Structures are given as C-alpha cells and as structure tokens.
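Missing here: one protein chain of the complex. Every other protein chain is in place.
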Amino acid sequence: MSSLSNLLLPAVLFFALGVIARLIRSDLRFPPDLAKILSIYLLMSIGLHGGYELAKADIMIALNSIVWALILGFTLPIIGYLMLVATRKVNPLDAAAISAHYGSVSAGTFLTAVAYLDSAGITYETYPLIMLAVMESPAIVVGLLLAAKARQTLAAKDGSQVSSISDNSGAENQSNFGSLLRDAFTNGSVVVLIGSMIIGAISTPSGMNKLFPFIDDIFMGVLCLFLFEMGMVAARRIGDFRKVGLVLAAFGIVMPLIGGLVGVYIGTSILDFSVGGATLVGVLAASASYIAVPPAMRLAVPEANPSFYLTLSLGITFPFNVIVGIPLYHNLAQALAV
Amino acid sequence: MSSLSNLLLPAVLFFALGVIARLIRSDLRFPPDLAKILSIYLLMSIGLHGGYELAKADIMIALNSIVWALILGFTLPIIGYLMLVATRKVNPLDAAAISAHYGSVSAGTFLTAVAYLDSAGITYETYPLIMLAVMESPAIVVGLLLAAKARQTLAAKDGSQVSSISDNSGAENQSNFGSLLRDAFTNGSVVVLIGSMIIGAISTPSGMNKLFPFIDDIFMGVLCLFLFEMGMVAARRIGDFRKVGLVLAAFGIVMPLIGGLVGVYIGTSILDFSVGGATLVGVLAASASYIAVPPAMRLAVPEANPSFYLTLSLGITFPFNVIVGIPLYHNLAQALAV
Amino acid sequence: MSSLSNLLLPAVLFFALGVIARLIRSDLRFPPDLAKILSIYLLMSIGLHGGYELAKADIMIALNSIVWALILGFTLPIIGYLMLVATRKVNPLDAAAISAHYGSVSAGTFLTAVAYLDSAGITYETYPLIMLAVMESPAIVVGLLLAAKARQTLAAKDGSQVSSISDNSGAENQSNFGSLLRDAFTNGSVVVLIGSMIIGAISTPSGMNKLFPFIDDIFMGVLCLFLFEMGMVAARRIGDFRKVGLVLAAFGIVMPLIGGLVGVYIGTSILDFSVGGATLVGVLAASASYIAVPPAMRLAVPEANPSFYLTLSLGITFPFNVIVGIPLYHNLAQALAV
Amino acid sequence: MVTLYPEKLLNIISIDSMEDRLVEMFKKYGASGYTILRARGEGSSGLQADISGFDANILVKVIVPLENLEVLLESIERKINKGYHLTVFVSDVEVITPEKFSKPLR
Amino acid sequence: MVTLYPEKLLNIISIDSMEDRLVEMFKKYGASGYTILRARGEGSSGLQADISGFDANILVKVIVPLENLEVLLESIERKINKGYHLTVFVSDVEVITPEKFSKPLR
Partner (left out) sequence: MVTLYPEKLLNIISIDSMEDRLVEMFKKYGASGYTILRARGEGSSGLQADISGFDANILVKVIVPLENLEVLLESIERKINKGYHLTVFVSDVEVITPEKFSKPLR
C-alpha cells in the first residue's frame, strides 16, 4: 500500500475534512461530550478484541512487550527533554511538560494505523495493544520527575525567592506528587482499555459473540467520526504554530521521527514482530498523548505554558503521524524486515 | 448455567469494572448525558422487540400479567414500609420513600437478566416486558399515599406545628398530588417503553426488518456500556453503606429476596410461565427503581433523606441482584417448576 | 404504497410518539446534544452513500440538478415573501425571515421520504442528494437581501429614526453581511454533507466496505430516534399555533404545497427523474429548514420575531410534510409521470 | 453615557426536578423572565454530582425589581419549610433596561 | 491578609449564536478575558429551552475595570437598539489580582 492510498482511507479523509472545516471557519461544532463518548467506545472495542486474541497469546512475548513499552515510555521523554533544553527556546519546566507527552501515546493515531494496516491487508500481532495500555502512564511519572529537577535547577539559579515558595508548600507538594502518581496509573483510558482486555480474555465465547457486531461492524464508522472531530481540534492548534516558533515546530516533527525509528527497530529486531506489528510499535513510540498527559501536566507543572505542549502534540505531531508518519513507519518496517 | 458463569457474562463483568474503577479512584468519568442516551436506546430496542412479539401474543395472558404486575407494584411497597417501620431505624417518611422504590423496577437489572437467559440459551415469554412497563408507575402512587399517611402520624404526634404548615399549603399540596400522579404515569421511561412496544406491534414487517440491525446487533454492546457506567454509579453509593447502617443495609438484601421469591412464585404458579419467564417476574419483583422513583420521591417526600433510598436502591440492591440475585431467582424458578 | 401505510413506517410512528409524549406532558427529555449527534450521523451516512453512488453519476445531470436547486432556493423565498406581505399579517422583516426558511430544506423530511421510498421498494436517483446539499445556503442569502429591502421600505415610511441607526452602524452592517454570507456557505450541515459525499466518492472501495455496516445497518434506527426527538420539538411549537394566527398557520401548509408542486414538476419534466427522484425533489422544495436558517435569521434579522418562523417551520410545515406531504408528492409524481 | 438602574438578582440552587415548580412560581409572581444553568454541587443533602445525569442541580437566576422580591422570597421560604433543599441568595445588580424586568412573562 | 480590589462584573445573557460577536466586542474593547456558560431561559422573546440544542442561551461573564465598562455598555446598547435580545446586568465584585484584568486579550 503506497502512502498515497493512505490518504484515501475514509478515516484519514475525515481527519482532513475536520481540518478543512476549521480552516474555512465553518460553524460546525461537535457537542463537547461526543469525543469522549467516541473514545470510550473505541478503547472498549479495541480492548475487548485484543483481550480475546491475547487469551491465546504467548505470555513471555507479552511480558517482553511490556518491558519494552516501559523502556520506551521512560526513555523517550528524557531524549525529548535533552533536545528541548538544548534548543534554549523553552525553559526547563516547559521542556519537562512537553517531553512527557512524547513518552505517552495517542490512541487515535494507533487506531488509524490499525485501519491503515487492515485496509492494506497487512496482519499484525496483538502485543502492541498491551504496549498501548502500558505506555499511557509512565511518561506522566517521568514528566513529574523532570519537572522536579527543572524546579531545582531554576531555584539554584534564582536563589531565595523560588525556594521560599517551595519551603512553604513542601508537604503539600509531597502529597500532590503521590496523588499525581496514583492518577497516572488509574487514568480513565487505562482503566477502560485494560479492563476491556481482561473482559475480552475471560468472557464466555457465547457472551463475546453477542458483542462482536457492536465492537466490529460499526468500529470503522465511529473511528471516522472520531478523527473528523480530532481534525477540527488539531486545526484549532495548527493556527498557534506561529506562537510556538519554528524551532519548536520542528521538534514536533523530529521527535516522532526519532520515536518511530526507535519503535520500529525495537518491534522488528528485538520483539521480532511482523512488519505490521513493528509498524504499530513505531506508531506507539512516535505518537504523543493529547488526552491523558495534558491535564496531568496542567496539575503537575502549572508553571508550564499549555499552548506549547497542546500545539506540538495536537497541532503538529498528531496530523504529521496520521498523514505522513504511519505509511513512513510502515515502509521503514518493511525495509528493516528484509 | 451456573451462577459462576453469570459472573463471566461481559455485561456483568463491565458492571464489575465500573465498580472497580471507582474503588481504585480512577478519574474515569462518563459524560453526564451518556447514561440517559444509552437507556433511551435500551428501552426503545427492547420495546420494539417485545411489541413485535406481543403482536402474536395471547391477550388474556397479557391482561393477567398486567393485573399481577399491578398487584406486585402496590403490595411490595406496603410490605417494605411495614418492615422498615418495624426496624425503628428510620422515620415513617423515610420508610415511605424507600419502600416506593421496591414496588417499582430496574430496567438495567431486567436487561441483565435477559442477557443471562439468552447466553444460557433459556427461552422466556414476552409478557414480563409488559409487566416491566406497567410496574414503573404504581409504586410512585403508593409512595405518595404512604407518605401522606406518615405525615398524618407525625402530625398527630407533633401537634400544632406541622399541621399548621399543612393548613397553609393544603391547596398547593392537593395540586402537587395531582401533578405527581400525572407524572407517575407519563414518566419518560414508560413513554419510551410502551410507545416502542406499540410501534413494534403495528409497524409494517418491512419497516421492522430495517430496524433489527439497530435494535439487535449492537444491543449487547450498549448494555455493557450502560452497566459499566451503572457500576460506577453504584460504587459511589456503596461507600455510603456506613451512613445508612447495618440494619438498613440488610433491608436492601432481604427485600429483594422476598420480592424475588414472591415474583418467581407468581410467575411459575399463577401466570404459568416457563422457567425463563418466571425468572424475569422474580427479577421484576426483586429489583428497585433508581431512575424514575428517586426524583419523584424528592418532589413528593422532600422531608425524606435521599441518601437512604439512593444507597439502598443503587448501592446495595442493584449490585446484589446483578451479581447474586439473577442466578438465584433462576435456580428458584427451576426448583418451583419441577 | 398508500398514504396510510406511510403512517405505519416506524420512523413516522416515532415522530408521532414524540408529539404524543409532549401532548400528554411527559417528563421525557432527550439530552440537549443528542439531536446534534444524531443529525451529524445521519448527514454523514447519507453523504457517504450518495457520494459512493455519485462517483458513477453523469456529470451533466449533476450540474443540471445543481442549477435547478439554486433556482428553487432563490425563487421560493421570493414567492413566500410576496405571499406573506400580501396577507398583511406580518411586517416585511418577519416576512423576509419566514420565507428564507422555505427556500432552504429539512434534512429530516428528506430522510423520512427516503425511508418511505425504500420501504415501498421505489427506486430514486442520487442527484436530489446534491440538491439537498446545495439548497442549504442560498435561501439564507435571499433572506438577507429581502430583509435589507424590508429595512429600506420601513425606513422610508418611518423617516429619520431608523435611518439614523443604520447610519451609525453602516460599516458594521456591511461587515456583518459579509460574515453572514460566509456563514451561509460554510454552514456545519453543508460541510458534513458535502465532505462526506466527496469522501464517499474518492475513498478506496475496501475502505468504504468497512464503513457500510455503520452507515447502512443502524441508519433506520438512528433515523427513528431522531424523528422521535423531532416529534417532541415540533409538538412544543404546535402549541404556539394560536400565537401565530390562522392566516400564518395556513401559509405553513400552502407554501409546502406550492413548493411540492413546483419541485415535483421540475423533477419530472425538466430533470427527467423517475417517480422516486421527482418525489424527492418535491420534498426538497416543500420542506422548510429548522436547523441552519433559524440561527442565521436570528443574527441577520434580529428585529423579526423567532416565534413566527419557528412555529411555522417546525410546528406546522415539518409535521405536515412528514405525515401528509410525502405520500402526496409521491402521488403527484406518479400522476405527472404518466 | 449609559445610565444604570438598580435591580435585585435572585439566585436559587436546587435539584433539577424542582425546575417546573420554580418556573411556575416565577410566572405567578410576575417575573419578566428567568435563566437556568445546569450545575452540580455538595451540601447538607449530600453530593449532587451530575454523574449519569441522575443527580444534577440547577442554578436559577431571576432579575426582579425590588418590590417583587419580597413575595418571591416568602414563597421560597415556604418551600424550604416544607423540606425542599433550596440554596438561595440575593445580590444587587445594575441594569441598562429597567423596563424589561417589570413586564411579567406571558 | 489578602487585599481585595474593586472591579465590575458584566453579565450578558443571549442566544448562543451571538457568541462570536460578543467575543469580538470584548477583544475590541480591551477585556482581559471572558467566561461563557451554557444556559436556557425564558423572556420576552419566548422560551429558550436548549431542547435538542436548537435554542440554547449563553451567560457571558466579563470582569472589567470600571474605566472599561462604559464603552462596553455603549456597544451593547447599540446592539439592543438594533433588535438583538440581550439581557444585561452589572455587579460589583472584589478581586485579589487586579492587574490580571487590565491586560487586554492577545
């Protein structure tokens, strides 16, 4: 499947339609809760499906996948942080908040990649789905740690003033950190995804059979609707492109390229997945969270400017992956597989 | 089907997932209007289906079912009221408000029972569906009457003060009573259910054929989503368990057991239903309303404490029925059928 | 198919159920955003379907349909305006706002007509779908122009006062007019419909195949739900019947009859469509907008009384078309086809 | 110069099923309109979390001339005495179109 | 001790399709921000019930320093004279960060 035909997938076309709707300043608005409903459905469906398959899976490969998902989730933000600090375009707190997004994943991008593979008739393993579930949380933890480090650096530079604030609120920060950690692992998307996977794995087959029309037949239509809306959301952020500046915008493309390369390599050479499976690992590593991580960073790193990470993750990396990245990582996986 | 395999039904598992999500304090929130959308869909689907079947039904059995539904709806709250007053743990107004919930029904529990029977391959009559529709309203009326009685009792005890308030607002109360009565019978759920049943019965078959994919194929998935959310709602109330006290909590389990026993007996011995049908009548009698009756009681018996009836109906009786009750009433129906 | 059996279509029956629910003052309320979600789905589905068919269509017929859609969209409001001014029951600004609604279309009515034809086994061309998309906007433009004219007339009569206001705000009005024009053509429904048509036309067939269960199987059920809600919305307006007066109410029936006649004639004799296609053109011409035009008129003609156009379009013309109009235009098309 | 005129803004927080009764009251006592916002909250009668739409509150706002306020407040007080949970507060506001708020609804 | 500074809170209730125009007005006249709530209501122009989202209102809140209020009110009055239905009221509030409300948006 050539990357051109990627552009003719209904899901990708609806994403483009959403972008266009905003660009021509249409008054089209989806109800605020619709995206949430659609993403609960998508996570539940893919979870049930995956769990059903995973019941037959090899536990060692599954564990191995989880370990590598954790490695990716912890390493990518550190790479991102170092790169961002090196650019000197953002302060360390902004760098911490931005890079946390890249350790986590975008379920929307993952599902588009699945649609891409399905429509090209390429098979893939189910293990990347576990990795999707696993990678939602660790990046948030790394983000917290990087921000703590950044605050120390700033305090050392700044002297008295900042540290006195920290003094005042040391205990509070401590408890905040604990509650943010808990939040990271009980995040809503994680619960729906892992819960559905378990249910898919342990349900009676007759029970699952009654569910398949719901989770299979209408899946692609719901995904189109979801990407339609995400196109509109992304386009709102594309306009802020100028605000973040060229260097940061470039980061929003370079970072997924690095992630994609690393991910595809791990998928192919370490986890020994098929071309389809390795493509999905590439997509996981390349994609940036826009649902779980932004609110976590707002609470954990309130000093950081949300425009930076929202514009990068939603306005640049997400469209880049959906339109250019997915076929690219696929080609990469094909090349490495030879 | 053993009661263990009940626990492996996807619908029941999603209920459990919802409970767990709350217990681990996940930030998972369903949009506030989603439950309403899902329950409109569920009532419409089951109504259309039932109406389609009922068009071929025996009118005498149907009428007989309605009569017994009314008897159940009027009698169960009185039993509950007497039991509650006997415990001396709540005042008569609370007793009236609580017991009204047990004369009415929980469509969620009913649908879970249908899923349980379906997945065990047990057939059942359609008449219990009419009973479901009929039983939504009378309990509200009994609740109003019991509350009026309770107010008299309290006034007699209290002397002047309360009665002077009643004097002031005699006319208003009168009109309130009328409007509450009307509300009881034009309740939204009743309208969707009965309306859909009629449409299912009179529509052209070709028209109905175009509807079946909507009302059949995705039904189980929507039910899972609904129970997922209801699990979260129930879990919020389970925590209030301590507030209501052990005696009241016990009532939340004893009352459905009584209802279930009476219902299964009526289903088997009086209405002469199959094991499946009798199980459903048991579920109707055992279940407590959590959609129609609570707001009605808030308006009609504002003096009663909503924590009591919400905790009992949502936090205790509903989970009890979904997890333990349904297979129990089924076993009972099997035993009585012999 | 007789007009009686039209009344036995589930979609029409659900519309009636919605009306009845309001008349018996049921507390049934659909969540405010549900109608929007349902109509996005309906427009997307019908657009994808139509686009898929249109890819095989004759470009000349398509262009011809568009031209005639524009002619209808521009002419009908003028006819309506002249009739309304002649009645002397409303002032020219109200007449402008009301008549704009009749140049535009009601997708709900169109879809009911499609359901009617489908269930009667009558085939129809896809071109009317393009006309549906085209006719959303021009009527708004005509409405603006008529209102501008009406303001001049009033100013001429009234003398100084009104014109001084116009003076004050000449520049602002100018820019408003521009933005209203843009709004007319980037209207949300238009974007969803035309966008989906293009996607349906250019998507890979394998991609479209995955979408068909979503856009086909559950379509009729969603339409029923949508009409259920629209029945409630219409019934709220039927009550305002008295406020608008008999003459205006009569306009709400005469105008669609004129539109239907003209539309069926154009469909049969000029565009040379089959009976089914001509019926749909009749429905387009006969129906009045209740989604796109009302907010546009609120902004563009704030002086007009919204009760007038909402009552006419939603409370009179919409139910009339759904229940009486559709079979009527169909009979007309049959008569003309001979 | 825009002239500002004093009015009273009555705010009522209650469960959403009280809506019809409150609106009836406003109409009875000559309010010129009202505005309703969906809300959630917590108070002595527990948590109203608007989860699943089962336990939503409303916040109702009514602008009334001072002379209409008293009778509305009395009517509200009667409801509170009957057991209804109504959280009520009044604030001073200034308006530019005072005549608007003295024309009763319907 | 937290010090409180006086500001004016401007409230506007209107149909939701007016939103873009109101926001434009706030930006033009130097507001530092605004807050919008979804509402429904009833008034002289009929019922705005937010049923099916067809007829929703919005309640807009803008905190402005006293010196900016006048020009905003004049602009609103012009809109009302053109026929737009705007229910407007102003109230006194106290804030802890007055500088926040004097920095114009964008």
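Details
Order as written gives the chain letters A, B, C, D and E; numbering starts at 1 within each chain.
Following the convention adopted for this analysis, a contact is a pair of C-beta atoms (placed from the backbone, for glycine too) under 8 Å apart; a residue touches a chain by one contact, two chains touch by 3 or more.
Given the structure is predicted, the values throughout are model-derived calculations rather than measurements.
Taking the full assembly into account, the omitted chain touches A, D, E. In the complete complex, the residue from E:I12, E:M25, E:I63 or E:I76 that touches the missing chain is E:I63.
Only one of the listed residues, E:L47, E:V71 or E:V93, touches the absent chain: E:V93.
For chain D, the list of residues touching the undisplayed chain reads 11, 13, 37-44, 57, 59, 70, 73-74, 76-77, 80, 87-92. Residues 29-30, 32-36, 165, 168-169, 229-230, 232-233, 236, 290-291, 294-295, 298-299, 302-303, 305-307, 310 of chain A touch the missing chain (whole complex, contact as defined above). Although one chain is not shown, part of chain E still touches it, namely residues 1-2, 4, 7, 9, 23, 32-38, 61, 63, 91-97, 100, 103, 105.
FYI, only the chains that are shown with their structure count from here on.
Steps from chain C to chain E, taking the shortest chain of touch contacts, total 1.
Here chain B and chain C face each other with different sets of residues for the most part; under half of the interface numbers are shared between them. Comparing mean CA positions across the assembly, the chain most remote from chain B is E. Chain centres were defined as the mean of their Cα atoms; on that basis the chain farthest from chain D turns out to be A. Mean C-alpha position of chain A lies 42 Å from that of chain B.
Here the CA centre of chain A is 45 Å from the CA centre of chain D.
Chain D has its Cα centroid 33 Å from the Cα centroid of chain B. Shown for chain E are the residues that touch two or more other chains, namely 53. Touching two or more other chains at once are residues 31, 33, 213, 217-218 of chain A.
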